[in-house]
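Part of the complex only, each chain left as placed.
Chain IDs A, B and C follow the sequence of writing; residue 1 opens each chain.
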Amino acid sequence: MTVGFLLRTGPYTSQNVDTCYQLASRFLARGHEVRMFLYEDGVFNLDKEIQSPQERNLAEMMAELAQKGAKIKACGTCAKFRGLKRTDIIEGTKLAGMVVFSNYVKECDRFLSFGF
Amino acid sequence: MEAKKVAVLIRSAPYGMATAGEGFRALIGLVSMGIQTHVVLVDDGVMVALKNQSPEVLDMNNLVDLYAQLPGLGAKLYLHHPSLADHGISPDACIEAEVLDDEKLRRLISSVDHVITFN
Amino acid sequence: MENLYLVTRSTFERTAWQLAARLAKRGDTICFAQDAVLAVQGPKELSRKLSEMESAGVTVRFLAEDLAARGLTAPEGKTVNYDGLTSLIEEAKHIIS
């Protein structure tokens, strides 16, 4: 099956991104497809400039999910309002519009929302 | 792929957090891509429907005016009645929307493919 | 004024207002701003508590701009605007949010 995530919170502020990572990893390991749309502060989870000495690197964890086949996109408008540029984003992920979000919703058999 | 149906639950009050505003942008995306979209204002989300909002004093966009456009855009708008009652808001003080009790909300949820929450 | 309690989170969605209601005493002010202006609508437990507090000499205020933005109104004389809140902060010994 295909499992979709909407993640609206940023890194090192809320546990949401950790929960999404744990669940998405397991869905991938079970052979499911994963779609993740990062919205509002969620876009910051893809910032490749994140440096987290002696702690888990959440951007690298997102990159790992992408590398394992998860499709991960972040809202371009949210990024623009938050000063995050296309070139700031980790490999294997992209900024996108709400068309992609809608397609993820269409493609999914299960859908999870993580907000504030 | 067959047409999908979703219920979007807006659970937060307008302006204090971006939730209701960004939720609107998301559901406009859903509607424009042909997804049958049911928007339910629930919990603090019912405050979005209150008439006479003046967010220009905060230099912000008026959300009740945006949400009022939903039916015209093809999305269905609902108000959760127990949330209205808890908040001491009469449906008459709100923009036009179908009022749902818990049982009707459960049935709406059963009828859709996905529930997307903005909280 | 001794203490200004500044509550900014929805009084329906959060329980943060309860600490202010618990600690505020005669001469203190409790001001509701941002989504906390929903306090004019309740919940009931808060409305009851606010009446008690006012009887006990606590001043209760709602931020006018945040009320107006949300289409809400507070009873006559219980609003302050940003200028008024600025003055309340000048007068307070502590601000507790």
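Methods note: a contact is a pair of C-beta atoms (placed from the backbone, for glycine too) under 8 Å apart; a residue touches a chain by one contact, two chains touch by 3 or more.
Just so we're clear, the structure is a prediction, and the values are computed from it rather than from any experiment.
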### Task
Please state how many copies of each chain type the whole complex in this structure file contains, using the displayed labels.
A x2, B x2, C x2
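Simple rule for what comes next: only the chains that are shown with their structure count from here on.
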### Message
How are the chains arranged in terms of who touches whom: line, ring, star, complete or other?
### Response
line
### Query
Going by the touch rule set out above, which residues of chain C reach two or more other chains?
none
### Query
Mind pulling the chain A residues that touch 2 or more other chains?
none
#### Entry: Contact set on chain B toward chain C in their complex
12-17, 43-44, 47, 50-55, 57-58, 60, 64, 86-89
### Query
Where on chain B is chain A touching in the complex?
1, 4, 6, 12, 17-19, 22, 25-26, 28-30, 32-33, 35, 114-119
### Query
Can you list the residues on chain A that touch chain B in the complex?
4, 6, 8, 39-40, 77-78, 97-99, 101-103, 105-108, 110-111, 113, 115-116
